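Omission of a single protein chain aside, the complex is shown with its protein chains in their original locations.
Entry: chain A
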Amino acid sequence: MLYASKLSLIVMAPKPQRIRHLVGATCEGAMRKARTMSTETETETETSSMKDAFSKYADYLNNINDKRERVVKASRDITMNSKKVIFQVHRMSKQNKEEVLDKAVKVLAAVNDQYLSRLVKELQGTDFWKLRRAYSPGVQEYVEAATLCNFCKTGLLLTLDEINATLLPLSDPSVEPLQINILDYILGLADLTGELMRLAIGRISEGELDFAEKICSFVREIYRNLTLIAPEMDDSSDMKQKMETMLQSVMKIENACFSVHVRGSEYIPLLGSADTSYPLLGMPDID
C-alpha cells in the first residue's frame, strides 16, 4: 500500500509540483507507516472481503475476455476464408464458369466445416448477443460469400433460413445452436451488392450482357427491400452508410448497362469485324 501510493504520487504529479509531492510523499509515507501498524487489525477484514470480491470479478473478466479473444480469432479466420470464396467467384469467365463455381462451393463448405464450426465451439451456445461484436464481421463476410456463390449458381437469394439450416449440424445437440441473426445477415447482404457490382462489370466486359442485367435487377431488388428495413436496424447509422455505398454500386451497374445499351446498339453489329474500339465490350461473342 505504501509502495503503491508513493508510486502513484510520483507518476501522477504534474511537473511543476513534482518536488513538493516528493517531499510530501516521504514524510507522509513515514507517518502512514506508523499508522498502518496501529489500524491494521480494524480494517483488515474489510480489505480482505474487497479483495475476495475483486478476485471473483477478475476471474469473470478473464474468462469472458479470453472467450471474446478466441471468438475474434475465429471470426478473423472466417473473414479471411470467406474472402477466398469471393475471389474464387470473381475468377469465373465464360468458359470455366462451372468449374470455378464448383471450386468456390467447395471452399465455402470448408469455411463451414473448419472455421464456422470453430466459432460455434468457442461460443458453446452462450453469449450470442454479448459477444456479437466479436464475431459479427466474420459472419457478415460469410453471408456475403455464401449468398454470392448461391446467386451465381442459381440466380436466387440464399435466405437466412437456408444458411442457418447449414449451421445446425455444426452444433453440439446439447447446446443452443448458433444461428446467424437478422442483423448480421442484412449487413452481409449490404456488402454483397459491392461484390455483385464487380461481378457485373466483369461480365459486361466479357460481353455477357444478360448476366449483367440479371445482376442489375437482383441488386435493385435487394436495395429496394433494404430501404424499408434499414431505419429499423438496431444500429442504423452503420446501415445508413452501407445503404449509400449500396446505391453507388447499383448505379454503377446501371450506368454500365446503360453504356452498353446505348453505345452497344451501334457497336454490337460491328463486333466480330476488325473493330474492337469499344473498350467496354472488348472481344466478346466471337467464339
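Everything below uses one rule, namely that a residue touches a chain if its C-beta (ideal position, glycine included) is under 8 Å from a C-beta of that chain, and two chains touch if they have at least 3 such contacts; residues count from 1.
Here is the rule we go by: contacts and distances are computed from a predicted model.
Trainee: What is the protein name, per UniProt, of the chain that does not appear here: "Killer cell lectin-like receptor subfamily B member 1", "E2 ubiquitin-conjugating enzyme", "Translin" or "Conserved oligomeric Golgi complex subunit 4"?
Mentor: "Translin"
Trainee: If I consider the whole complex, including the chain that's not displayed, which of A:K73, A:K103, A:R198 or A:K214 touches that chain?
Mentor: In the full complex, the listed residue that touches the missing chain is A:K214.
Trainee: Touching the left-out chain: which of A:R91, A:K130, A:K240 or A:H261?
Mentor: Answer from the full complex: A:K130 touches the omitted chain.
Trainee: Among A:K97, A:K121 or A:R198, which residue is in contact with the omitted chain in the full complex?
Mentor: Per the contact definition at the top, the residue touching the missing chain is A:K97.
Trainee: Which chain A residues would touch the chain omitted from the figure, given the whole complex?
Mentor: Its contact residues with the unshown chain are 1, 4-5, 8-9, 11-13, 24, 27-28, 30-31, 34-35, 38-39, 42-43, 46-47, 49-51, 53-58, 60-62, 65, 92, 97-98, 101, 127-130, 132, 151-157, 159-160, 176, 182, 186, 208, 210-211, 214, 218, 221-222, 225-226, 228-229, 232-234.
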